[in-house]
Every structure is written in structure tokens, then in C-alpha cells.
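Note that one protein chain of the assembly has been removed; the remaining protein chains are unaltered in position.
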Amino acid sequence: MSQREPGRRDDEHRADVPGGDPLAPSETPDDSVLLQARGIRKSFGDNEVLRSIDLEVRRGEVVVLIGPSGSGKTTVLRSLNGLETPDAGTIDFAGGPSLDFAAPIPKASRFALRDRSAMVFQQHNLFPHMTVIENVIEGPVRVQRVPKARAIAEASALLDRVGLADKRDAYPFELSGGQQQRVGIVRALALKPRLLLFDEPTSALDPELVGEVLQVIKELADEGWTMVVVTHELSFARQAADEVLFMDGGVVVERGAPAQIFTNPTEERTRRFLDRILRPLD
Amino acid sequence: MSQREPGRRDDEHRADVPGGDPLAPSETPDDSVLLQARGIRKSFGDNEVLRSIDLEVRRGEVVVLIGPSGSGKTTVLRSLNGLETPDAGTIDFAGGPSLDFAAPIPKASRFALRDRSAMVFQQHNLFPHMTVIENVIEGPVRVQRVPKARAIAEASALLDRVGLADKRDAYPFELSGGQQQRVGIVRALALKPRLLLFDEPTSALDPELVGEVLQVIKELADEGWTMVVVTHELSFARQAADEVLFMDGGVVVERGAPAQIFTNPTEERTRRFLDRILRPLD
Amino acid sequence: MNENLQLFLDSFWPIVLGGLTGTIPLALASFAIGLVLALAVALMRLSKNRVVSGIARFYISVIRGTPLLVQLFVIFYGMPTVGIVLDPWPSAIIAFSLNVGGYAAEVIRAAILSVPKGQWEAGYTIGMSNGTALRRIILPQAARVSVPPLSNTFISLVKDTSLASLILVTELFRVSQEIAAFSGQFMLIYLEAALIYWLFCLVLSGGQSRLEKRLDRYVAT
Amino acid sequence: MNENLQLFLDSFWPIVLGGLTGTIPLALASFAIGLVLALAVALMRLSKNRVVSGIARFYISVIRGTPLLVQLFVIFYGMPTVGIVLDPWPSAIIAFSLNVGGYAAEVIRAAILSVPKGQWEAGYTIGMSNGTALRRIILPQAARVSVPPLSNTFISLVKDTSLASLILVTELFRVSQEIAAFSGQFMLIYLEAALIYWLFCLVLSGGQSRLEKRLDRYVAT
Partner (left out) sequence: SSGAPEASGGASAAGDDFGLVKAGTLTVATEGTYRPFSFHEDGAGDLVGYDVEVAEAVADKLGLEIDFQETQWDAIFAGLDAGRFDVIANQVSINPEREEQYLFSAPYTVSSGVIVVNEGDTSISSFDDLAGKTTAQSLTSNWYELATESGANVEAVEGWAQAVALLQQGRVDATINDELTYLDFVNTNGQSGIEVAATTDDSSLSALTFTKDKADLVAAVDAALEELRAEGVLAELGEKYFGADVSE
């Protein structure tokens, strides 16, 4: 981390004590708003990809984004993680930073934004030249300056929790797709972010490997981690989401509790999309 | 086609007459056996990938192969298509060729085998440097020596049937994944094979594009094409398959009608696999 | 200074002419022949037959491991001892073609390997033989990948042709040497030669860009 | 014949020694410095700042578009006219480093671009700055890709160092020329020199294979 925000709690490295629960979320669920994004717009050239997106995430909440390909789901996540700079709008984290994209964003704020969240990618994007444990401690050690021994202890505990204790010293290519994706999740967790962002974490997996990854994410949700998940696994959304947003053409078409969205969508577009996925042959 | 089998019917190019139904299968369903494979074995180095596979496909039948990753499904299809040479076993097509892999296979027989079937790949494998129509007529014109004008007429009709008449002159990169896959299917159909082989034709697609491809395959099945399909889309298997084979570890663990396999598998391994796919979160 | 400028101007056209009548035709002819050779060597190198691929490896190793100067010497001054006497131009074209054949073979081999295996298989499944798949499916795609490295090979070749003066071919650099020897202003003249080489290369790079654009028409940008 | 064999044997060790004391150290030093330079140039070339990337493009274009001979001459004979007089070895190392810098820059640039964009983003998402991501994530992966083309650059460099004799550095080829000039047996001695270059290249290629294997430990084979 290139800098520290003044508002950041000092006890953020809660898993200091080996034996402390490494899967405990870094935010206590207390229903207060963790993240508020307002009026996010983003164009690539002439292509207006996001047209005023509003998003509110409470502590401990699981928000699921669904929508057709190209609707802008990934771009939303990337904007939250500071990988993409919106053209307009605001992003506010409780305790900072607060960014208004009307003006150019100082580098420090962008780093602070990245610091708050961590992303799990569709294609895992593990570092192929590092072993599993090296992948996981890279962020804590190189960026957050956590002492290496402590980082290793914490990483090992996390790997253990997702059933990968014996893969510590394997290279990514030696793992199955599901194992790779679980390492990707651990790599994100090791940063102790306040918000986890998942971009279709299972869509590149063989179907019988999907379960092991969804299971891990669901456990994290149950334990109170705050997360935004882009996924096409509607059964997961049904079971784990607090709120589901349906995006299409760069806008949020509909949002609501999963029960409502899946059983009784108000918008025709939502219904058509869900039909196509749930009943592809009709 | 480098050669003609004596047993091959002369009327194989049935769609000669423009206006003839280009989607009509090249075999009339009559319940006689089209393909019989016995005791197919294949090892890659020390890895025994197929351990005595038996497979019988009747004319007009749809056989679906399911099974975990690495169980050998692709290798079975590739063996049927002559892309892989088994170490042992026999493959007999009604009307030839008849191959016994105990001895080295003459080149002519391998070409004859390829000639009988056509494969649709997971990653479509369209030729990126050719337009859609060029992709489709390449086989008929270059290999089967069909006059170009006739090949174009037939290809156009086929493209029309799968809803891609207006994409004739597009390059593959200009198409969506589902469109690309449909062109892949048309490319296979244009060869008028006796047997269509599909290797996970929808698993690389965005979920909302899966339907349009499955729909085309189902229509082909309904029209009487003989096909072997590897897929994880169980709803498709349920609706379209005449027989479902569950493979694991290079053997066919269980086979039967879809109703039986999906609702009441006899093997524990089959049950576990289906559970993992159908209920990933339990 | 003025005198130098005069010399520079007087020399410009003769040197360019040396390039147009020597360097460029020599480079073009050798490159064209060398490419054909390189394709053959690349295919041999990819062969499963170990003797065939061994021959190709050996050829590539010798061509790349020994100085071009010596290759030229052997062909022009060495071959006559076994009764083969070739004129300067044929000798030069043979030597440079063999040289390009060695260097470009590795480029072409890499380009062929860079085409996904699925493309071969798609070819096979529509009934193609190895040769047809190579010709219709693989090479057109490999061509795209190999344009940048091949154009490097070509630009190196353009400059390497200066060695042809050793075997009596008059080209750009030879003309410069003659002028330098006469005037004694070797620094000025060699700089001028460099400038002219550079201009040629700029033109050739322009051609490369155009070719790349043409070959890129079927990929998303 | 016997006399020739004697000459061949007598010359062998002096030529090899010329290689060991001239060619190899010159090539190694220039390559090491050239690589650092090339990395800098590659990064400049990738910069979004058009002036910066323009400078890098110009540098690369000049280095690749002009004969190495002239580059050597400019540094050795040309620089003194602006008051910079360098000894042969420093001149040679500077010239060859600059040359490697131009050629290797494009290789390194391509290697950096070949690392999937997702790797940069994975670095960013764990909080890395551009520089850290480059150093920790991208370059180690780019290194793997660039070994084969860079070893080509190195092998070319080994042979190109023969030009150093023009600026008074004694190396393999210079020794051969001296022996050839005194004996008059140009053909024989040049062939011998070629053989020795080839032996050096074989040894270097062996090193390349070993390095590749080391760097490949983390990819499926």
C-alpha cells in the first residue's frame, strides 16, 4: 500500500494472532452503508458502456449483478476497484476514500480505492511464475509490508480453510481450474479488503468444479464478508444474495431481493433474460 | 475427399437440387446400426485414457456422452472422427470403412473414417482468415470437389436455416460466440456426413447464448440426423437424447435412456457426478 | 564545410543508384528465394522423422553460427575448387538466399507452431490432408504472425548485402567505399551511406505496415 | 595439403584465444549493458507520452536502419571531431551496446506485450503500482518469452563483433585476418574461423537451452 488513509482502523490486521480466524471478514456486519456509488458513467470511445449506475452496499451484504454479455457488469466492478476510471459519478467508502470523477483523481485516492476492495477474476489471473503461497503473500508482503513470516502463517491458514493446505508449494499450472480459482479467492482475502469483488468466478470452470468454488464464496458470505458478485449461477444468487441487480445496456434495469427478481421480475427484459438462461431450449 | 468408398451410395449429395432441404440428414432413420465401436483403447504415454470403450449408434439416434473432465469424452469423439488413432479396438461404419486398430491403419481408411463424420468443436475452430461462407464451402469445394456455385447455393441455404443468412460475408471475429458456433455446425453439415460429433458445443458460450445453439442442435436431432454429443447441458440431454452414456476414468460406467440415468442412476459415481452439476451448492 | 557539402551532394545520387541497382534487387531476389527455402527447412524441422529434422537443424545451426562473410567466400571462391564456377550475381543470390533460408526458417517454424492446433483439426475434420490443411488453413494464418520478424530479417538482409562487394557485386556500400577512397572523407561518406540505408529501411517499413494491415483485416483490432 | 593442415593446427589456438580474449568479453559486456538500455527503450516505446515513445522509435529506427559498421565509425572516428576521444574497447562496447539496445528493445517490448493484460490487473488489484507490477509480475514472465529471440540477438552480436577489428579491437576475426594476410591462405583460415564461431555458438545455444528450461519450470510442458 503506498499510503494509509487516516480513517482506517488500526485493528485491520485482525488475524495477527496465528490461530485467529483467517476467514473472518474485515468488516463487522452492522447494516451501515460500506460503499455508495452514484451516477457512474463510462464510455469507451463512442461506446457508452455505463450510463449512470447507482449502487449501495451495506456491511456484510452480498450484492449479485446479473445481465447479458456486454451490459457493463465487469466495468462496474472494475470501476469500484479503481482499475477503470469512470467519466463521471462518485464512489464513497465509509471511512474513505471519497472520489468524485468530475475532476481528475489524485493517484493517492486511486490507490486508496484499490486498497479497500480486492477482485477475483474470471480467468483467475494467478501469477504463473509464483507458487501458490507466493501468490497469496505477494500483496501483503510487497504492498502492505506485512512481515513475511506473519504473511505466510496467515496465508497458510487461509489455504487450509479452502482445502488447499497441501498445494502451498505447487505452481498454478499444477492445479485444477477449481483449485486455481480458490487460490485466487485466498489471494484476495489475504489483503483483508473491506469489499470482495467477484467477476464470474466460476464461468471458466468445468461444470463439476463449479460447486467447490461457489461453496467457498457462499461460506464467505455466510461469515459476513461484504461482496459484489457477477455471476450466471442463479442458484447461488438465490441462496446467497441479499440483493440482485439486473443490468442491461449500461443501466440497472431492475433491482430487488432474489426471491422477487427470480420469481416475479417486473421488467420484461429481466424476464426474457432469465428465461433464456433457465430454459434455453424453449 | 481423397477417395470414394465402393459401398458409398451415389445419391449422397442429396441436396443437389437447390430447394432441396439442406437440413435433411444424410441418413434415413431406419433403426439399423450406423456405427459400431468395440473395445477402443487409447493411452497417452503411461496415461490410459480409454480402457475398452464400446459404442453403438443407430441411424437417426442421438447419443449423449457425459462425465467429469478428463474422463475421455473428447478422446472418444476424436477416435470416431479419425483425429486420434486408438491403440486397439474396432470401428465399423455401415457401408464402410471397417477399421481394426490392432494393425496399422492404411491412410485411405483413415480418410474414409473422417469422411463419414464431421466434428463441431468446443472452441468452434472456425478459420479466422475466411468469411463465413468461405468457411462453409471450404470442405465441399476443396475436399469433396463439389462445384463452387453449387456449394455456395447449399451453404447459403444452410446458413439461412440457422438464421445467419445476413452474416455470409462476415469474418468469424465479427460474430458473437453463439453465431460462431452455429457457423461451426453449418460447416459440419455442409460435408453431409453420416454422423455429427459435437464436443461440448456450448460450454465456451455466454449463458444467454447457449439456447440458440442448443436449439439448432435439437432441431437437427428432431430431423433425424445421427449424432454423438458431449455436453454438460443436462436439460438438452433429457429432451433430445435417445441414449446417455456416463463415462469416468476412461470407461463407460453406465448407459441408458435419459429418464433412467437422470432420475435413477444405478451407479453411485453417476449419482455423485449429477449431484455436483445439478446442485453445486449442497 | 562547403566543400564537404558539395561532396555530399555529388555523392548522393551515385550511392542511391548503387542501392537501386545493387542492394535492392539483390535483397529482393535473395529474400524471395530464401523464403521458399525457409519454408521447406521449417517443414523439415517440424517433421517427426528425426533424420529429416536433424538435417534441418544442422543447416540452421551452420547458417546462423558462421559469419556470412565466410559463406560468401565459400560459394564464390571455394566452389571453383570443386569445379563449380558461378558469376558474382548468381553466387551472391545463392549465398544470401541460403542465409535467409536459415534465419527465416526459425521464424516460419515459430509462426506455424503459433497457429492453434484446433485449426489443423478443423481442417482434418472437413477431410483435408496434411498438405491441404497446411496450405489453405495454417500458412495464411502463419503469414500474419511472421510479417514483423520476417521484415526484420529483410532489413538485416538489406544491410548485409554490403558484403556482396567482396564477391564483385557493386552495391550501395561498395559505391560509398569507392567515393571514400577517392576523397579520403570516409566519415562523411559512410554517414551518407548510413542515411541512405536508413531511408531505404523507412520505405521498406512503410511497406511492412501496409502488408500487416492487409493481413490483419480478419482479426479484431 | 599437409602444409595446410599444419597451418590449420597452428592457427587454431591463436584464433580461439582471439575469441576468448576479444569476441566473448566484448559480446558479453555489450550484451549486458545493451539489455539494460533495451529495457529502458522498450518502456519508453510503450509510454503513452508521444514524445517519449517517439524518441524511442527514432532511436530504434536509426539503430536498425543503419549499418553497424557506420555506427562503429561514428563513435570511434567521428566523436573525436566533437572532442570525445575514446579508446578502442570503450568505443566498441558503447557502439555494440547501443546496437543491442535498439534490436533487443523490440524483443523486450513484444515480450512485455505478450504477458496477458490480466496479469497487470491482478497486480493492481493487490495494490501494486505500475513499477512494482512491472518488476514483480510482468518482467519475470516476459523474460521467459524473450529468451529465444534474445539469444538470437546475442549470437548475431558474437559474429558482429568481428567489425570491432575496424576500430582496433583484436578479436577472433582480426586474428584470422592477420594469419590469412601473412599466409595468403584466406579460404582455409576463414573456414577455420567460421568453424570456431560455430563452436562458440553451439556452446552458447547450450546455455540458452539450460536457461529456457530453468525459466520454464512454472509452465506445463
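Note that the chains are named A, B, C and D in the order they appear, and that numbering of residues resets to 1 at the start of each chain.
FYI, a residue touches a chain if its C-beta (ideal position, glycine included) is under 8 Å from a C-beta of that chain, and two chains touch if they have at least 3 such contacts.
Note that the coordinates shown come from a computational prediction; the quantities given were computed from them, not determined experimentally.
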item: Chains on display which the left-out chain touches in the complete complex; value: C, D
item: Identified contact with the non-displayed chain, of D:16, D:143 or D:187; value: D:187
item: Hidden-chain contact residue, picked from the options C:62, C:113, C:166 or C:215; value: C:166
item: Interface with the undisplayed chain - residues on chain D; value: 77, 80, 85, 165-166, 168, 174, 177-178, 180-184, 186-187
item: Those residues of chain C which, in the complete complex, touch the missing chain; value: 7, 10-11, 14-15, 73, 76-78, 80-81, 85, 165-168, 170, 174-175, 177-187
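Here, only the chains that are shown with their structure count from here on.
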item: Separation of chain C from chain A in steps, with touching chains one step apart; value: 2
item: Farthest chain (mean CA position) relative to chain C; value: A
item: Chain A and chain B: spacing of chain centres that average the CA atoms, whole Å; value: 39
item: Euclidean distance of C-alpha centroids - chain B vs chain C, Å; value: 46
item: For chain C, residues contacting two or more additional chains; value: none
item: Residues of chain A engaged with two or more neighbouring chains; value: none
item: Chain contact topology (line, ring, star, complete or other); value: ring
item: For the chain D and chain C complex, residues of the former touching the latter; value: 61-62, 64-71, 73-74, 77-78, 81, 106, 152, 155, 159, 162, 173, 186-187, 190-191, 193-195, 197-198, 200-202, 205
item: Interfacial residue positions of chain B with respect to chain C in the complex; value: 1-2, 81-83, 111, 114-115, 118-119, 121, 123, 125-130, 138-139, 142-144, 171-174, 187-188, 191
item: Contact footprint of chain A on chain B as seen in their complex; value: 68-69, 176, 203, 206-211, 214-215, 218, 232-233, 235-236, 239, 273, 276-277, 279-281
